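Once you've had a glance at the structure underneath, I'll fire off some questions.
Apart from one protein chain that is not included, each protein chain of the complex appears where it belongs.
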Amino acid sequence: MRNPIVTRRACLGLLSGLAVSVAAGCAPTSSAPGGGGQGAASTTVKVGVLASLTGDGAGYGQYMVEGLRLKMESPETVAQLGGTKVELVVEDDAGKPEQAVSAATKLVNQDNVAVLVGSVFSPTTMATQAVTNKARVPQITPSSTAAAITQQGNNWIFRVALPDTILGTDLARFVANDLRLKRVGFMYVNDDFGKGGYDAFATEAKRLNVEIVAAEAYGRGDKDFTAQLSWIKAANPDVFVQWSRYAEAALISQQAKQLGYTVPMLGSDAHAAPKFLELAGQSAEGSYYVGHWSISADWSESTAFVERYRARYSRDPDQYSAQGYTAAEILVDALKRAQSGDRAKLRDAIAATRGLKTPMGTMEFNGQGDLVYPTFMVKIVSGKDTPARKA
Amino acid sequence: MPISRWIILLGLALVPSFGQVYFVHVATLALIYCVFALGLQVLTGYAGQLSLGQAAFFGVGAYVSALLAIDLHLPFWVSAPVAAAIAALLGACLAPLTRLRGHYLAVATLGFGEIVYLVLVNWADITRGPFGVLNIPPPAVGGVVLGTPHQYYYLALAVAVASYVLVARLSDDGSRFGRGLRAIRQNELAAVAVGVSPLRYKVQAFVLSAALAGLAGSLFAHFVGYINPTEFRLDTSILVLLMIVVGGLGRTGGAVLGALLLVFASEYLRFLKEYRMLVYGLGLIACMMFLPGGLSQAVTALAEAGRAVRSWIERYRPGAAVYPRGKAGI
Partner (left out) sequence: MLAEQLLGGFAIGCVYSLIALGYTMLIRAIGLVNFAQGEVMMVGALIGWTLLTSFPLPYPLVLVLAMALTALLGVLIDRLVYRPVQRRGAPTMNVIITTIGVSIALRNAAQLIWGSEPLRYPTVFATEPIAIGGLTVAPQNVSILLVGLAFMGLLQLFFQRTRTGLAMRAAAQDPDMARMMGVGVDRMVTYTYAISAALGAAGGVLLAPIFFASFDMGYIGVKSFAAATIGGLGNVPGAMVGGIVLGVVETLGAAFISSAYKDALGYGIMIALLLFVPSGLFVRAQRRS
């Protein structure tokens, strides 16, 4: 069996090793802010970008980064920033919170970024905000919608997208006040996105005396929804609402129509993706959705953004691109005002954003890191987004 | 203990003094997975029971520890062992499954893993559902909160070393448990014939692997600070299985090697960007094709070579008595 003397030596060795390293390793970790402009003629500010570039969220991450790059790398931006050069450091989190934390740790400590733009999904953003909060690095998430993100008492987190509480609530109001319907059949994906939307809708619906006659959930990645759709149909709702990502939303639209659904169909901001229309085809005709942004937005910043996006990437932007672009606009504006790559100064500059015109609207942060702007209510007519009512 | 192990230990203990925050963060994560992988090594490497549901125990351990810390304000020193115990209990519940063999057991454990995931997602009253658990507090040692990777590293290292010693003791022929597991793995019928009860040993292996996975889970939860059900699915079960296979099935050190390699590879191969996972898959195939005994095989081969070189040198140093050992040499 084991030699007891050897085991004792092992413990001793370990202890001495520990003692040495405790002494050495207890030094505070350095966290020099990225760049550092103290009136220097030319400084480089590193911007960390964290997005799901692989895995099943890769599409969203890709679009988001494209939107971001469109703004950051444009000649006007370079000119606007003058001597300050922006370097993008892009990392992949594969949509997984654990990887996101590791990537954020790398960006914040090893790459010394001044600010972090990311992540795409809510779980990854929730996980990383602990890292950026502790390291005192401002973080802007373009697309995460979980309400809890800005409710943690964290001064360093900012968000471009509207939280699902607002989206769900607005949709409920639309059903009650505009469509004047009373019985809702609801279907949602059983993750933070779907559940968040459902909870928000259900709370407001209750307040407005709208009854949810049937609520069914499904797992992310499911393809067949006959079970849930039949059940909902049997409960005889007069409107159908779903909170899904675009691929499942398209499938659900199609399968609902195949099962004979004739009631109005409503959906989440995921329906703003051009892919949703492409996949859902005819089944999306006449349906509605609530969103942060629509390609049908008619003000000049938005149309200009759409033009430039098409020119560079040869396809239409979706709301993730718009969110990435808007995050970049906020960042550039903050950089101009802060005149420095110092993390704390940048955070303050971001928080002080006022009257900034972006493709998604005129932006200003409330005290909690959320932007305040109206939702879009869109109806799909002849394959195109048309405003149903601006909420 | 051979001097090589000493050196490794010392090296591991010194990592935080030389490592940047990111490196230490990754190293800590690797150590946490070591604990996880060591558990699976007992079950799959020693007892030969292929389980694709280990992420369930990992997740249960993480959730129990996190929720005890947040809801009941229990310190880590209480919540972690309780988490491991509850995970172990869950492992014991798989006792009926031990009747199954091979592919059937693999599929059954896969199903079990998915069921546990669904419970984590849907039992929202307790688990917070798909939103996950936020703000899990880091453990405190006598007033010092282990808030940075540098500090947490030592905790992970201590647990990993302890787990290694435990599993190593159970593996070699000096332990009845280890011999029993080996017997079952090699030929279950023969084992029964010599009086080894497969059921008892298999259940014990499940329980131990679950306990270690649960312990790793609690370390994970308090380290990352946020957990979410999606982190405890089939992907994770497959990952830890890959760790022990790539590291070397059946050898204690194999679990450690595999865990260190896979965690570091997935972080430091980032420069490959969207090709990273593809390289991962191809690398796995290459490993299976050219190094089926895993990395331990390579390490052992190197050690053998080292020994051979040493004795060769021994034989020919001046003054050494040369005893003929036959034409073959060494």
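Order of writing sets the labels: A and B. Residues in every chain begin at 1.
As a working rule, a contact is a pair of C-beta atoms (placed from the backbone, for glycine too) under 8 Å apart; a residue touches a chain by one contact, two chains touch by 3 or more.
Please read all numbers here as calculations on a predicted model, not as lab measurements.
Peer 1: Counting contacts across the entire complex, name the shown chains the missing chain touches.
Peer 2: A, B
Peer 1: Tell me which of B:Leu242, B:Val263 or B:Val299 is the one touching the absent chain.
Peer 2: Here the residue in touch with the unshown chain is B:Leu242.
Peer 1: Which listed residue, A:Gln80, A:Gln258 or A:Ser300, touches the chain dropped from view?
Peer 2: A:Gln258
Peer 1: Could you tell me which of B:Leu12, B:Leu31 or B:Ala106 touches the chain that is not displayed?
Peer 2: Touching the chain that is not displayed is residue B:Ala106.
Peer 1: Just one of A:Ala100, A:Leu279 or A:Val378 touches the chain that is missing; which is it?
Peer 2: Residue touching the chain left out of view: A:Leu279.
Peer 1: Can you name the residues of subunit B that touch the chain not displayed here?
Peer 2: Against the left-out chain, subunit B lists 44, 50, 96-97, 99-100, 102-104, 106-108, 110-112, 114-115, 118-119, 121-122, 234, 238, 241-242, 245, 249, 274-275, 277-278, 280-285, 287-289, 292.
Peer 1: Name, in rising order, the residues on subunit A that touch the hidden chain in the full complex.
Peer 2: Interface with the chain not displayed, on the subunit A side: 54, 56, 58-59, 62, 190, 216-219, 221-224, 226-228, 230-231, 233-234, 247, 250-251, 254-255, 257-260, 275, 278-279, 281-283.
Operating definition for what follows: only the chains that are shown with their structure count from here on.
Peer 1: Taking each chain's centre as its mean C-alpha position, how far apart are subunit A and subunit B in Å?
Peer 2: Subunit A and subunit B have C-alpha centres separated by 34 Å.
Peer 1: Touching residues of subunit B toward subunit A in the complex: what are they?
Peer 2: Listed in rising order, the residues of subunit B that touch subunit A are 1, 5-6, 9-10, 12-17, 20-22, 25-26, 29, 118, 121-122, 124, 129-132, 134-135, 147-150, 154, 161, 169, 174, 220, 224-228, 230-231, 266-267, 270, 273-274, 276-277.
Peer 1: Given the complex with subunit B, which residues does subunit A contribute to the contact?
Peer 2: Within the complex, subunit A touches subunit B at residues 1-3, 6-7, 9-10, 13-14, 17-18, 20-22, 24-26, 29, 53-55, 58, 91-92, 94, 96-99, 101-103, 105-106, 109-110, 123, 126-127, 130, 134, 146, 148, 152, 190-192, 194-196, 219.
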